[in-house]
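Please read through the structure below; I'll follow up with questions.
All protein chains but one are shown in place.
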């Protein structure tokens, strides 16, 4: 099996881990990285993507396309309080690391149209680029084999507010658009899947750290800020929504249970901006998405650990952290 | 211990069971029943309240006050598809069963003001009367010892929509008002508490039925319609949100865990009308309510079973169901 | 002709003038003044009502009932930046000036029910009391002969925001409720009627001032703050929405044109809180209100001037302004 894919990302912390999986998993055929406004400053995210390409020893091998620098309708809101710079202060000589000329939206449309039904997109940031691509090319949704989305909660806790998860909160109009556009969507929600099944506690983090590889060191560094933040909000460990989403696409055997839901996103509430209304079949609305309900948590950890155990050497040396 | 209380109710199914508890628990000193628009037609609900007084053998002993016949701002929406007539077709000679002249809102205000700090109110329907009482008398909230509210979900599933529980959905403006008014509120949410900890499955229902008392017969009849509906929506048994709420006030030993939350209610969303935004302390909003998180489920069942086992004789004979 | 009426008011500036009309016009039979949260602090408004009764020489003759101290759902917002204390610093010995025990909502319901079809209510503040009365007694709307409401704009400019007029903005839920409740409503909007047809410029104000009566002095003093504010926002003169509304009830000959509209009030928008959607018959919605479109502006001025020319002596001397 070989999975041609694009990862659409607001690269910080677990986005980096997700990119590692998309770069290093032998099943993955990563065609492009597309950048979208989200976690931290846009240009910082682009740097982070190149730093991750470097960590994977693949600098210069995968095109990076710049996409939308702000949400469709709303001003951009950062999560820098959670993520810091998004890579734990890592740095490197970025000479020659240049994104493509082609806009991310155009790259998405083009890559999907080249071989209809083959490309998968994993969207692990706000859905601005994806919504734009669907608005620009009505065929885009049906040209994809699959769209995997990290976002929302399945009638559970949000993170940025009680009601909403960050990705949908930041660009609720884009998220709403995506669920109405006819994509073959699979959703990996924050609660319960990420929050209850993909948290790495002290023991697991130690296990990774003990691997001693450059990749494990990279992982430890980029996840440090999240760990600290998570502890402040009562989560005992690092959270891995984005890498889980990539993993579920590449390793479907990690999926325990998914179900059809009608998913729509609130854009108009006073308290509920970005809330994902996920209806499970009793309110008369037809399913438009598969929502992941349970994963093989241990399997997912093992998957990442094995990936990080690989003796990959960075393309260039990293600078000492500032 | 003796608990002076008023039950504010849209009497149908489990509201009847809740009233039985408030009428028969020796710890309860039920000062009044106040009626509010909700589950089924208002006049039907009033009948159901008198039928329940009759089942408890206390016809004529507790005043029934009529309150608001519709929500504060929105048209009334019924849940008759769930509840039918709300009492499984029970009937009786209602001669002389007359509600009080005094409006429910005035009764609430008066009873609370008589001895400030002593009265508890258990609100098991939409919060219209409670909001009206607070709007009419700004002292009403602080005159109460406690306000127990059945409503909302704690970052979980709704019932009438994916986002919302029925009581808050029907009158979201009232619910919003109540949480801003300074009441000493305890909330018993639909999910997880009711939905996961207060469902009576086949076995428990059989145990009650086997009691053979008139009260058990009354219980079985009034709960039949809910049981059928619940099965259609995937809940294996009858749900007891309202009687659980009364029980938690009268028998605090049934409470396993509650926590402070900031609760607010959405009135403006397209998908989220009546959604309860319950924030658990990480979003910078101060707690304004205690939300019940876990109850002694077996203890609650035992409490109701023992209550229904009592050899209470109806004040008047019930008519054969139509 | 004799018009039994209640004026529901947030007494400040033109509310005072409106009360003068209701107190002194020989056609008016003012049964009660009911107070509602609005322009300035509630207790300040009550003082202003007594000051106005005094100016009219009728202290002690008309009952004053206290109503809701805040809007139905939202926190109270003042317009003290417009109105100052609402009476230009006037003061008096208020000994013995006590409001009634009975709540304004109950007084409204009672007075309407006493002789169904006879009482008119003129609502010149936020509609909280009126909505509460309709919620408490579903017969209240049809027990009235007429409800005259000052509020909204007829597809024109607001004042407190571009979209909204103050009375509807402060309690949009109440306003929405009133237009759905079946009242025989006549609306006097801010724009165009008040803003373009009931402004008193320098010349008219001088004409009133020159009358030299105590009433004219009272008028000049209470309107001074509005005059100053209006000039800052580009209105050349004082505005008289409330007194115009009373005048139109008492002197229907001042009405030039009114038309049927479907009126509803926005409670959910981000920019449009309290916006009055007035549909003129082409959007398929049936009329639920008569909206005043044109008045006899000169006639209205003459009416007030003649009223203020009357040699009425205050019940008690006013204190020198602070």
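Labels for the chains are A, B and C, by order of writing; each one numbers its residues from 1.
Everything below uses one rule, namely that a residue touches a chain if its C-beta (ideal position, glycine included) is under 8 Å from a C-beta of that chain, and two chains touch if they have at least 3 such contacts.
Being a predicted model, the structure only gives us computed values, none of them experimental.
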Which one touches the absent chain: A:135, A:224 or A:259?
A:135
Hidden-chain contact residue, picked from the options A:52, A:155, A:267 or A:288:
A:267
Residue in contact with the excluded chain [from C:199, C:277 or C:297]:
C:277
Touching the hidden chain, out of C:98, C:113 or C:162, is C:162
If the missing chain were put back, which residues of subunit C would it touch?
153, 155-158, 161-163, 191, 232-234, 264-272, 275, 277-280, 282-283
In the full complex, which bits of subunit A touch the chain not displayed? Write them out.
68-70, 72-73, 75, 103, 105-106, 128, 131-132, 135-136, 138, 173, 176-177, 180, 267-269
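Keep in mind that, in the parts below, only the chains that are shown with their structure count from here on.
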How much rotation, in degrees rounded to the nearest 5, is required to superimpose subunit A onto subunit C on the basis of Cα coordinates?
180
Between subunit B and subunit C, two touching copies, which fits better, same or different residues at the interface, with half of the numbers shared as the threshold?
same
Work out per-chain C-alpha centres and flag the one nearest the whole-protein C-alpha centre.
B
Could you please state the distance in Å, as a whole number, between where the Cα atoms of subunit A are centred and where those of subunit B are centred?
43
Per the C-alpha means, the centres of subunit A and subunit C lie apart by a whole-Å value of 57
Where the CA atoms of subunit B average out and where those of subunit C average out, how many Å apart are those spots?
41
Numbers and ranges of subunit A residues touching at least 2 other chains:
268
